[in-house]
Structure formats: C-alpha cells, structure tokens
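Just one protein chain is left out here, and the rest sit where they should.
Just so it is clear, A, B, C and D label the chains in written order, and each chain counts residues from 1 on its own.
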Amino acid sequence: MSLLEIKDACKRFGGVQAISEVSFRVEQGEILGLIGPNGAGKTTLFNLITGAIQMDRGSVLWDGREITGLRPDLACKAGISRTFQVTRPFGRMTCLENVYVPLLENQPNLKGKARQQESARLLGVTGLAGKEAWLAESLNLIDKKRLELARALAAGPRLILLDEVLGGLNTMEMQDALKLIKSIRDEYEMTVVWIEHIMGAIMSVCERVLVLDMGRLICQGEPGVVCQDPAVIEAYLGEQADA
Amino acid sequence: ADTVKIGVVGPRTGGAAATGTAFEEGIELALEKINAGGGLLGKKVEVVFEDTAGDPAKAASGIEKLITKDKVAMVLGESHSSAALAEIDVANRYKVPLIIAEAWHDDITKKNYPYVFRAGPCNSGVVNENIIGFVKDYKFKKVAIFAENTDWGMGIKDLAEVALKKAGIEFMTIITERKSQDHYAELNKVKKFKPDLILAFVYGFGVHYLIAQAGEVGMIPGQALLLEGAGPPSLWPQFWDTVGKYGNLELFVSRMHEKVMLTKVAKDFDQAYRKKFGKAPTDYKSRSIYDVILIAADALKRAKSTDGDKLVSALEKTNLEVSSGMVKFGTEKGSYAYHQWQPPMLIIQWQDKKQVVVYPLSGKTGDLKK
Amino acid sequence: MEDLLLYLTNGVVMGTTYALAALGVTLIVGIMGIINFAHGEFYVLAGYFSALFAQGAGLDPISSMLIAVILVFFVGLAVERTLIRPTYGDELYSLIITFILYIILQNAYLVIFGPFPSKPPNWVSGASNLFGLFYYGNQRLVSFAASAVLIALFMVVMHKTWLGRVIRSVAMDREMASMLGVNTARVNMLSFGLGCVLAALAGVILTPVFPVTPTVGVGVSLTAFVVMILGGLGSFSGCIVGGILLGIVENLGVGYLSSGYKHLFGFVILILVLFFRPTGFFGQKQI
Amino acid sequence: MQAATTIGSGNKPALTGFTPWLVCLAVFALLPLTLGPYWLNSAIMGLFYVMMASSWNLLAGYTGQVSFAHAAFAGIGCYTSGILSAKLGLHPLLGLPLGVAMAALLSLALGALCIRMGGIYLSLTTLGFSEIVRIVIQNEYEITRGTMGLKVPFIIGPYSKITAFYLMLAVAVAMVGLIAWLVNSDMGLKFRAVLNDETAARSLGVNVTRARVFAFVISGAMAGLAGSIYGHYLLLITPHIPSLDLMFHVLAMAVIGGLGTLAGPVVGALLLEVLSEFVRHFSDKYHILVFGCVALLFARFAPQGLVGLVGDWWKKAGAKGGE
C-alpha cells in the first residue's frame, strides 16, 4: 500500500483549470520530485493534499484511508506537513516560538525545558542556531525558508511537502541543504515530496520525478529518464536541451 | 459654601434632549427671579444640572454625584419615569429631598418614600381625571390605543385599558417602537378596527411620524381624531414641518395654553419668557421646572436650613401659588397621592393652527371639531 | 389579501430606500475592503443640509438637495484623505476608525443641530389611492420613484461608463489598474466620496418622509449592513435584492407577528442567511 | 486577516515583571481610605471598564477579531443574574456564575456561527447580535422591565461601596491575571500564531476556528462576569449596559491604552474613566465628543496606544542615556 495516493484530482479556479485528472502515488520512504513550469499547478497540488483548498473532483488516500478534503490542521495531525513557497512565518513571534506552535499541537507531551530543547535542536538542524530569540519577521528570506522547514519538521510528520525551499542559496549552502533533505528521509524516516525548479538539485536527490504542465501530469519516472522525455523538454526544460 | 446649590436632573442628550433645553430656559428664568429677590438664606442660588440622557443607570449615578460631590440641598426635575424611578432610591438613601416635575409614572410617589415629592402630573391623574373624562363626555365609541414600548407608554396604556374597560368603551391596543419611523403596517390594522379616537401614547418625534402617516393613510382627520397623550411634542417647532396639514384637529394633553393663565405667576412667567427669549413659550416643561424651583425656594426659605428632614417637613406644609395653581402635597400614605400634587391638565385641539381648549368642559375656549 | 398587498407595497417601497442607502456601503466595501460605520452619519448630514438650505436659506428643494449632496461629497473626500487612507489593507484598523468617527459625528450633530428633527418641505403633499384598496402617501411614492431611478442610474453608470469601469477594475485588481494608468489612490478617494454621495442621496430623498435627528444614523447604517450581508458583500445587485427582501420581511413581520419587534426581524433573517448561505444571495468572494 | 499588524500586533506586554504591577495594585487598593463616595464610584466604574477593556483586548488585540457584542455579553450576564436574583430570589453570588455561563453559552453559539466566515462578518454579525439583545431586553418588558431598568439586590451583604470596590478589585486582578497567564500559555501561543498567519497556523496543526471560538467564548464569559458584578453594584440594570455607547467606551479605552498589550486596556480604562469625570464636569454635552476625538487621534496617529507611546519614549530615553 502506498503512503499517499492521489486519484483523478481536479481543481478549477474561475477560468483556469489548475489541476486536471492528476493521479499518482507516493511510496513510503521515497524522495519524490515535483517539477513543471510556473503556474503548472504544483503548489495547488500541495494545497489539495493538505486540504488548504477543496478539490472539485478526485480523492486523496492516506495510508489507504480516504482523507479527501480533510482540514489542514487535521491533515497535519494525520502526519502530513508542508512548507510554503511564499514564506509564512509568524512574524511577530520569535523563531523559538514559531517552532513551539507545531510542537505544541503535535507533541503535546513535550513540555517546558524539553520542548525548548527540541525547538532549539530543530533550529540548529536547519541552520538557525543562534537566532532562537529573533523575531521571525526580521529574518532574511533564506532564513525564513529555513524556519519554514524547521516548523514543518517540528510537526513530526510522516510525509513532508517541500515547496521551493532552496531558492536563493549559493552552491555551498545548496550542498548542505541537499544533505539535509536526504537526512530528513534517512534519519527522520520521513517521506518527501519536493517542488524545486533547480534541476540539478532535483536530479541529485530524487529517486523519482513527476512533471506537471498546465495542470496535467505529463510524465513521471527516474530523473534521468524524465529529462529525456520530449514532452518534458517541450514544456519545461526548453528545446535547447539537446544543444 | 457661598451659594445654595440646587440640583436638577433631566435629559440633555439622547432622544429627549429637547426637554433639557426646555429645562435650561425654565431654570434661567427661575434663578433670575430668585436671585433678583436676594437669593435664599442670605446666599445666591446656584443650579447644577446633571444630564441623565433618559437612562436610569446614568440618572442614578447623576443624582448621586449631585448629592455627594456637589452637595446640593435638594434635587428637582426629571421627565423620564424610568430615570425618576432610579433617582428616588438614591435620594431616599441619602435623605435628600427630590421633587419630580414631569415624570408621570404612578410608582414614583406610590412607593411612599418620605424624601420624594412630585409637583406634576401622574399617569393615574392624567388618565382618570382627564383622558377618560374626555372620552366619556364627548361620547367616543371606539378607541385605538397606540403605545410605545417604554415604561411610560406601557404604564399609561395599562391604566387607559383598565379605565376604558370600566367605562364599557370598545378599544384595541397596538404596541410600537418609539424609534420606529414607519407605521403603515400598524395603522392598517387600526384602520380596520374603525376607531373614532386614537390615543397616541408615543413620546417625542415618534408621534409626529404617527400623525403624519395616520393622515396619509386617510384615518385623520375625518374617520377619527387623534389625542396625543404627552403634550409637548405637539408644541415643538418641528411639529408642523412633519405632520403638515394632518396636524389640524389633532388633540393633545397640556399644562399650558396661551390664553389660559390660571394664576398671576403664569402671566409673569409668560412675560419674562417672551422678554428673555423673544418668542412665546412652547414646551410647557420650561414652566414645569420653573414652578418646581419656586416650590423648592419656598421650602428652603421656610425651613431656614438645607437639612433634608427639615426641608421635607417644610415641603409637606407647602401652600404656594405657582403658574399652574396652588401647590399642596398629599400627606396621606398608602397611594400615589402621597407627596403628590396633580396640576390641572388641559386637552387642547389644533384648529387652523390655533390652540383651542376643549377639555375640561369648564375651561373650554371653543368647541371640539370632528 | 388587501392587507398582504399593502404590506408588500410598503415593503417594496421601504426596501428600495434601504437598497439605496446600502449601495454606498457596498461600493466602499467592494473597492476598499472597508466597512464604513459612519455611513448613516453621512446620510444624516445630507438630510440636515437639505433641510437647512431649503428652510434656513430658502432655496428651492432641488438646488438645496444638490448642494447638500455636493457638500457631503467633499466631506467624504476629506475624511478619506485624513482618516481612511492610512488604514488601507488593515480591516481591523478601518473598522475601529470609522466606528469612532460614527460616535463623534453623532455627538457633533447633537451639539450643532440640537436634538430636534429636521425636515425639508415635502415635494408633493397628500395621498393617493393605490389599487383602489388603500391610501398611500404621495411623498413616499415620489421618494420611492426617485430612489428607484437613482439605483437604476447607478447601475448604468457602474456598467456602462468609464467611471464605472475604472471603479470596478480597481475593485478587482488594484495593481493591474494602476499599470493601465489609473491613479488608484484617487479612485479610492473618489469611491469613498461616491459612497458618501449615495448615503447623501438617500438622505435627501428620504428626509422629507423621515426627518433626520442626530441619532437616526446608526439605524441607517445597521439596515445597510444587514442589506449588504443579505445580498453578499460587495455585490450591487445583491444589495437591491437584499433591500427589498428586508423591507418585505419587516412589513410582513409587523403585519402578522409583533409590531414591537420590527427591527428584530431583519437581524433574524440575517442570522438565518449567514447560517445557510454565508456569502449572501449574490456573494461570491469572501472578503 | 494578516492585516492586523498595525493595531493588534500581539506583542509581549510593554511592562514586564511583577514589581510595577504590584506597586500600582497596592496604591490602588488603598484608595478607599482617601476617596469620598463620589470618586470611589469612579474607581469602581474604572474597574468595571478594566475588566471590559481587558477582556475585549484578549479578543481584538490577541486574536485580531473585532467584536461589537462585548457590551451585549455584559448585558446578558447582568440580566441573567439580575433576573434570577430579583425575580426568583436567587442569591446574587449564585446568579453570577449563571450569568457568566449564559454569556459563555451565547458567545459559543454566536462564535460558532460566524467565526468561520472571517473578519468583517464577525464584526457585522456581532453588531447585529448586540442590537438584537438590546431590542429584546427593551421589549420583554414584563421580564426585564425594559428601559425602566430592573432593580437587583446588592452583591453581598448590605450596600457598601467599599465592599463593591474590593470585590471588583479582586475580580479585576484575577481577570487580568488570567488573561496574562492565558496569553503566555500554550493557548496564547496559538492565539498569536493565528493572529500572525492563519494559513500557516492551520498547516501546522492548529485548529484555527477552535482557537478563535475559544478566545471569543472566554472573552464573552469575562464580559458576562464584569456585567453581572457591575449590575449588582449599580442595583439597577438597564439596556444601557448592552448598548453600542458602552461598547464604544470599551473600544476607545482599549485603543487609547494600547491594543495587544496587557497594560494598555488597564491604563486606558482607569485613565479615561478619571478623564471622563473631568470632562463631564466641564460639560455634559461635549463629554462623548471630546472622548471620541481623543480616541480618533490615538487610533489615527498612535495606533500602538498610550502604552506603546510610553514604551517607545522609554526606549528612546534609554538609548540616549546609554550613550
């Protein structure tokens, strides 16, 4: 049984068919890449999975159980957490407090000192050590993305949905970040679905890639194979790929 | 203190703020008169006017402020029964005499508080001695009562219902919101009842709308006459603006009429008012407060003290001519007549914008037109 | 039957005036996302002005109404400039500011105009027999006609003119409109002014029937809010439907249920609508 | 709803630590020794407003929901307790919790109905609700005595302002304490998360609606408590308590004091109560007008309120001193 299965998902916004008839599975323990041109519907897909928006048609199976349209907070408690492409920190709260919120909701047994230690640890893992007491709004964009990640991890999910977490990193930082993403799976034993436009990064980490275009799933498979797919080249990579 | 302080309570803001203005005028004239005569107890008299906004809670804290902070010798005034009913408790607790001028609810004196007096109309007096007499004497057969859902409206409605029932006169009652501006639907119900008299117990501008709309739907004049049970609203300057021609033949209860001067004080007041404000007095409440201040001054003079108990016994012995007659408070406990002096009331009809007294029959200045 | 007809007629007449008064609130909500609590206060101001000019200055009713509306327009512009502009994008803040403004204006009117009602002369007098069944005040009929015409005019302006197009485009996408050359700050100011003008128009049309006092504003605002939620926030057609619905419900309620609870019926309907159709009859977007 | 940043920023209290609070409390507790009955009355009113403004602030300042039904809940509390004690002879101390329960129950119903629809709807619905409450109280004459007001017994023992003062003081302190504890508790963390970013909070497992409704109910219950005690002090309860006028005072006090801070509403309520006595002395007519203008100036030019202003000034002075 797959960890997550999407069946025939459809979503329309006014005149835009953002998602049409998308079906796929996510297997336990994999790192699944999700790519596609801007506006292809990647973020919308995340929103559908977490129940942030309701799908018009189709269903979501979680661990074989139907959870279509489950409220975001319940989806989180069921074990799916996510980051936001446009970061959404709790601006007027400190980094530590930002991480408290998911801990509080998902690991209520953790109290006082223990909670503080766990939060600090997560901030450390994501590279925010030393900034525990900063107001989240005073972080720069990259650190805000790190905070997103720390919060998503703190929810202790089985599946984590990452929406463009690498943007703005330089090559060195990128290497660390890729290590982190791998360790999320290997050490924390979480399954990862990851949207990123940086093909090199996707290729180096993901076992499998989905390609969305205009709301449709046009291709899926191993990264190397997907990159050679003419439809993907046409829609996403650009025709000069063969140049 | 180098002045004798008297407190006045009444609405200066809120829906009935017009009363506050009337009170202010009356106070000014009364103070002029008293201070020109040398004041009281060898000191000038000063009035502190506390706004109650027609709200009982505000009234209670207002009178408490007058007593505890301004240390007034007596408190006068009020035109809302609800506010007055709150004030009497406070006055009685602090043992400071309170003379109500224009709050009509029976309970105000019916509670028989020793420190509470009323030198003005009460509902029972107005209904039983005035309105029902009018209905009977002019032989009205079917009466529709329009009452606002306030204590005054509901209280006077209850009394009227009892009295009409006793007199064997057919009637119906409509309860309405004081602030409602549209009465078409209610008037429709009344119209089907085909009354020949409408008793309107709606205060303030609400009654203007009621009159205008009763006219528009063709009830008045012609099918029925309308008697407005409070009085002043029919005399306010805005009355004719709103009701237009439908105001003709409207009836209202009043304590004052330009031709009817019951006493010399009334004439003096009329003259002083015209001189001071350059117009004829319209809202009779300015004269009511004037009268009450004179009563208070008289009591202070005779008591030669500002002590509450001495003032009460002086008040109980009052025998003073004011503008609407000789004041004498009832002293027998057990009913609303205790510490109550009911001034004579008139029922006046507008005839071609002239006020014609049609009741009591003894004071008639013209015939009732239907 | 005859009763029902009267209640319906009166409901439609009153409802149309409610709709007119609510259009201004709807306009401002739609474009700026701001609930103007002081809406009724602008209605009252226009009412006072028109009475003042007609009676105090002896102008004819039409020009006094016109001047009143224009004056209120400028007051609206000034309020937008000084108080509302800093609140854009913060609905809490604008709620608080306009709520305070409502209290201030109401008390200022009391001080300035006194507690008395003011009313310009009626345009027409007398009453007409409708359907051969009952009499109905002529002034009401005329005011109803004027409201209906104004509402129709408003809809035409909104949908068929440049002004309307610009206002609607700003409501839909402020940034894009500015890229097409629209000065959105000015459109905001104008829209707020226009919202006030609609309040003022309702004011001058209705004061002959319902004279203004300093405290009637809050009732006007409340009615407008109820109408707006019934129709759906920001929807003009919803506003018209909501207004008429409210008028009819109130009249049927007074006619067949209890006359003391007239103002309650509207709120009860409101709660019902919120429960079963939270976006109102015509509402699509959640604000 | 991210927009609440200007006013209700959900900041940490400007005054931290216990000492200043304790000193103020001690001074305040000694007031009855020096004040005459008139000013004692003002102090009691001030305490009532402290409770109202603080509990409203819990809602507006900490979760970003502007409710106009706060006065209505105070009214529901005082009328429930008042009717029970005046008509059924229940002891006010028993009526009180029932009043609170009633306010909580109705706020739960109202909150569940409209909170899921967001900001403006909440404000407008609560406004409508508060009108309903006022109209019903006014019309159900037989039970509530309408505008005449209902006479209710004093809260406990014979009438005494001093008793009332200390009782109100104790309840107000407890209430502010509870609010302080709440906003610094886990629940408070959720409130602030919701205020900062609803969507993000939801995605991290926070049940946003429940947090909001919870705040709404707590604050409604607090208003109910404040209202019932106040009613039993006034001895006469009228539709003025559940009125928009009173609502305005509460709002103005919280805004002028500083939304989203613990000290703001307390300072605002006490200061403005005293100030309004002076203004009233100067002129009745202009009382609310002056009050309104002050509130408007604050809302427009100093949305962070008095406490925020003093805080800024303090910081600046500190920075200068440090140089």
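Going forward, a residue touches a chain if its C-beta (ideal position, glycine included) is under 8 Å from a C-beta of that chain, and two chains touch if they have at least 3 such contacts.
The rule we apply is simple: contacts and distances are computed from a predicted model.
**Student:** As a check of understanding, state which of "hydrogenase (acceptor)", "Amino acid ABC transporter ATPase", "Dihydroorotate dehydrogenase" or "Cation:proton antiporter" is the UniProt name of the chain not shown.
**Tutor:** "Amino acid ABC transporter ATPase"
**Student:** Out of C:Ile100, C:Ala127 or C:Val166, which residue would touch the omitted chain in the full complex?
**Tutor:** Checking each option in C:Ile100, C:Ala127 or C:Val166, the one touching the absent chain turns out to be C:Val166.
**Student:** Going by the contact rule already stated, which one of C:Leu8, C:Val157, C:Val182 or C:Val249 would touch the omitted chain in the full complex?
**Tutor:** Only one of C:Leu8, C:Val157, C:Val182 or C:Val249 touches the chain omitted from view, namely C:Val182.
**Student:** Kindly note down the residues of chain C that lie in touch with the hidden chain.
**Tutor:** 162, 165-166, 168-169, 172-173, 175-184
The criterion applied here is as follows: only the chains that are shown with their structure count from here on.
**Student:** What is the identifier of the chain with the smallest separation between its Cα mean and the overall Cα mean?
**Tutor:** Located nearest the centre of all protein C-alpha atoms is chain D.
**Student:** Centroid of chain A to centroid of chain D, CA atoms only: how many Å?
**Tutor:** Taking the mean C-alpha position of each chain, the two centres sit 43 Å apart.
**Student:** What's the distance between the Cα centroids of chain B and chain D, rounded to whole Å?
**Tutor:** That gives a centre separation of 38 Å.
**Student:** Could you give the separation in Å between the centres of chain C and chain D, each centre being the mean of its C-alpha atoms?
**Tutor:** Their C-alpha centroids are separated by 32 Å.
**Student:** Can you tell me which residues of chain C touch two or more of the remaining chains?
**Tutor:** Only 107, 110, 260, 263 qualify.
**Student:** Give me the residue numbers in chain D that touch at least two other chains, ranges are fine.
**Tutor:** Residues 5, 139, 285, 288.
**Student:** List the residues on chain D that touch chain A in their complex, please.
**Tutor:** 5, 9-11, 186, 189-190, 192-193, 195-197, 199-208
**Student:** Applying the document's contact rule, which stretches of chain C touch chain D when the two form their complex?
**Tutor:** Residues 29, 33, 35, 82-83, 86-87, 89-93, 95-97, 99-101, 103-104, 107-108, 110-111, 218, 222, 225-226, 229, 233, 260-261, 263-264, 267-268, 270-271, 274-275, 278, 286-287.
**Student:** Flag every residue of chain D that touches chain B in the complex, lowest number first.
**Tutor:** Going through chain D, the ones touching chain B are 36-38, 41, 138-139, 141, 145-149, 151, 159, 234-238, 240-241, 284-285, 288.
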